[in-house]
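Below you'll find the structure I mean.
Omission of a single protein chain aside, the complex is shown with its protein chains in their original locations.
Up next is subunit A:
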Amino acid sequence: MASIAAAQVQEVRSITRIERIGAHSHIRGLGLDDSLEPRAVSQGMVGQKMARKAAGVVLQMIREGKIAGRAVLLAGQPGTGKTAIAMGLAQALGPDTPFTSMAGSEIYSLEMSKTEALTQAIRKSIGIRIKEESEIIEGEVVEVVIERAAGTGGARVGRLTLKTTDMETNYDMGTKMIDSLLKEKVQAGDVITIDKATGKINKLGRSFARARDYDATGQQARFVQCPEGELQKRKEVVHTVTLHEVDVINSRTHGFLALFSGDTGEIKSEIREQINSKVAEWREEGKAEMIPGVLFVDEAHMLDIECFSFLNRALESETAPIVIMATNRGITRIRGTNYKSPHGIPLDLLDRMIIVPTSPYSHQELKEILNIRCEEEDCQMSADALTVLTRVATETSLRYAIQLITTASLVAKRRKASEVSMEDVKKVYSLFLDEHRSEQFLKEYQDEFMFDDGAGDAPQLMEVTQ
C-alpha cells in the first residue's frame, strides 16, 4: 500500500514539473456557451464580452474551414486580454487544429529572410490529416519500472513489459516516453497502443484479467480483451501533420552531410511547389484532408512594410490559414517607412481585416481576474487583500497587480500564515515599484544617474529610435 502511495506522489511531482504556470495558463477556452454567447466568467475568461463574441464567430469560421486567408486584428490597450483571447481560441479549437503563435519580432533572424520565416509560420498553421501505415505496439502492461540512474541528475531509465495472450516482451524507454507514460497514468493491467514512429500512447482500457481488483479502478473504467498474437503490428493510423513538417521531411539532407547542415534554415521553393501539388493530388484521391489552422501574430506592429505586403499576397492563396494579429499601438509609424497608419499597419492590409477591439476592464472584472489568478497560482488571499489588490490594478496596471500575487504569498509564507493579508500586499507594494512610481523616482533623482543628458524626455527619445 505504501509503495502505491509513494508511486502516486512521484507521479504528481513529475506532472507539476511539466506544466509550469504561465501568464495565460488559467485560460481553458473562450468561455462561450453552445450558441456562442459569452458567459460572464467562464474557462478563465472574464468580461470583454463583445470581443469574445466576435472570437466565437471567428471560431465558427475556422471550424467550418471553408474560408481561407482571412485576417483578424485584435486591437486594444495593453493588458486588455488580447493574447488571452487568442489563447482561448487556440484552446477552444482543440489539439487537432494547428495553432501557431509567434511574436512579430520573431521574424527578424540572421538565419533566414523575413519572408521565409513568415512562409514557414503560415505553413505551420495548415494541417493535413493523412492515413499512413505505421508500426504499432499493442499489448497489456505487465510492469512499468522507472528508476533514476546513479548520481545526482542522472537520466531516468525506464523498462516497460508488455504482453499479449501469446507472448511477452521487455522494452527500454527514454525520458520522453517515460514522461508521456506518466502523463497518461499508465499502470499494470492497462491495455495500450504505442505508435513507434511518433511515440503516441493510446489507452484502450483495462484488461479483463484485472476486473477483480475493482476498487483500484475508477467507475468509468472500460474493460477490454488482452490482444492476441504478436505485440508489434503494422496498422493504418491517421496522422495530423503540418505542411511545414512535410517540407522539412522532404528537404532534409541525408547521409553524413546531415551532420554538417542544420535541419532548420530555408526551404527551397521547388520543394514547396512539389509538396503543394502532391497534397492537391492526395486531396483529389481522398487520401488526405486539409485542416486550415490559425496563425497568431502577437505585437503585429513589429512587422515591417515588406512583411505586410507579403502577407497581402499570401492571404490570397487558397491554402492560407486564418491570420490573427494583436497590437496595442494606436496611430503610429509603419515599421520600415515614414508613414503613419492606425495600429502601425498599412491601410490596404487593414482593409482586408476584421478588427475586434478590446476595452479596459471594469473594477469588478479586474477583481474577478485577480481571483482566478490567485487560484491558478495556488494562493489563499483574504477578502480585504483582494480589494487592495484590485485598487492597485485599477490605479497602476493589471499585470503589476498579478505580479504581486505570488510575491505577496511568499511574504505571507515567511511569517507562516496560510492566507495572504492586506499587510502582505502592502509590503510587496512598497518593495516593488510599478512603472509609474519608478518613473516618478527617476524624475526626482535624474541628475544623479549616469549618462543623463538632462533632457528628461525619455518617451520622446524612444520615438526617435524606433
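Simple rule for what comes next: contacts are C-beta pairs under 8 Å (C-beta built on N, C-alpha and C of every residue); 3 or more make two chains touch, one makes a residue touch a chain; residues count from 1.
Everything below uses one rule, namely that contacts and distances are computed from a predicted model.
You can't see one chain of this complex, but its UniProt record names it "Protein DPCD", from the set "Cytochrome b-c1 complex subunit 2, mitochondrial", "Protein DPCD", "DDB1- and CUL4-associated factor 13" or "Protein Mo25".
Touch with the chain that is not drawn comes from one residue among A:68, A:177, A:372 or A:422, which is A:177. Of the candidate positions A:74, A:141 or A:160, contact with the hidden chain is made by A:160. Annotation: of A:21, A:67, A:197 or A:211, A:197 touches the absent chain (contact as defined above). Only one of A:185, A:278, A:413 or A:436 touches the chain withheld from this view, namely A:278. What subunit A contributes to its contact with the hidden chain is residues 130, 132-133, 137, 159-160, 163-177, 194-199, 229-230, 241, 245-246, 249-250, 252, 254-256, 258-259, 275, 278.
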